[in-house]
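Of the protein chains in this complex, all but one are displayed in their positions.
Here the chain labels run A, B and C in written order, and each chain numbers its own residues starting at 1.
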Amino acid sequence: MPRVIVGPADFDPGTALATLEADAGAIASFIGIVRGTADNRPLAALTLEHYPGMTEQALARIADTAMTRWRLLDCLIIHRTGRLEPGARIVLAAAASAHRGDAIEAMTFLIDWLKTDAPFWKHETFRDGTARWVAPRETDQHARDRWIEP
Amino acid sequence: MPRVIVGPADFDPGTALATLEADAGAIASFIGIVRGTADNRPLAALTLEHYPGMTEQALARIADTAMTRWRLLDCLIIHRTGRLEPGARIVLAAAASAHRGDAIEAMTFLIDWLKTDAPFWKHETFRDGTARWVAPRETDQHARDRWIEP
Amino acid sequence: MKILYFAWLRERIGHAEATIDPPAGVTTIAELTEYLASLSPAHQRAFANRSAIKTALDQVFAPPETPLGDAQELAYFPPFTGG
Partner (left out) sequence: MKILYFAWLRERIGHAEATIDPPAGVTTIAELTEYLASLSPAHQRAFANRSAIKTALDQVFAPPETPLGDAQELAYFPPFTGG
């Protein structure tokens, strides 16, 4: 059963991954962390806005798609919301399979799709007091689109 | 600095990954676990034999190659040895980068290469008392060879 | 009908949520967007670049030509930047 967790609470990667381990053989995971700078400017915080209700649905749809397309035993998405300081964990995407190729591909799909297909918006506050909304990146769209089936 | 740990001791994935998190942005990891069956036959244990001395060198070389080929801040390989029962962790390979594509590719490279290029040998003991050495798989060799630079 | 604004749309318009009755003749998302853009200078500025704005009807992505039907909730937002 794929699982999706959205909210302000931090998570422990070890505990989260342990929920996937039973007889899996292969667990691939990705953790996103708030960096200390953006465009070489020191960052004070990253704030994640989201669309409650739609977010959970969108992530569940992405996880279900992964379960259908790869031979997975389980997958897990955790995405934090609210104000996060540099060094804080933002997101975890993980997939468990008997086959390492499936686990790694599915995990890559999960992180590529949740960047473009789940209603989150990143807002950067810099240490110099300025702030901006993060612009969508074309490279993220390309990373997403490579998973579209012909 | 890439790090390599070889030995019988278990590891905690959360603790291990935490050592990679500083300002990384992106951490990709793979965990291998002993499955409960092999070819549909219940497994009692998997025993990992290795070549002390050469193993650490081989893994360090693989990790150094990853650091050279991708934009990484750090990488980590932990590989257990000795007798492991179903459900036990065998291996962790992880890469940290400011770029998620680099982290994921490097992690995939690490796990692909350590399967074919580090001196470990797997021995399976089945619940029915039989035992065998695991045969090398052609698919593992292909997974390895796709990373050879032209 | 509940209207939701997210990210810089919310900031430019000045509130996150509004309840409106679509005026007569407004039957699609595009028509409702026209109407909302006419409400104030802030709305007009927020909706200036329509191609940068996405919409979801009852939490499902929907293009501008989508009929409003009996939907309860229409959300306006820029492209997603999560992960």
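In this section, contacts are C-beta pairs under 8 Å (C-beta built on N, C-alpha and C of every residue); 3 or more make two chains touch, one makes a residue touch a chain.
The structure presented is a predicted model; accordingly, all values stated were derived computationally and were not measured.
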item: Partner chains on view for the chain not depicted; value: B
item: Positions on chain B where the hidden chain makes contact; value: 32, 48-51, 53-54, 57, 79, 90-91, 111, 114-123, 133-137, 140
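As a working rule, only the chains that are shown with their structure count from here on.
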item: Identity of the most central chain, Cα criterion; value: A
item: Cα-centroid distance, chain A relative to chain C, in whole angstrom; value: 26
item: Length of the line joining the C-alpha centres of chain B and chain C, rounded to whole Å; value: 49
item: Chain centre separation in whole Å, for chain B relative to chain A (CA means); value: 23
item: Per-residue overlap in chain C, given as positions that touch at least 2 other chains; value: none
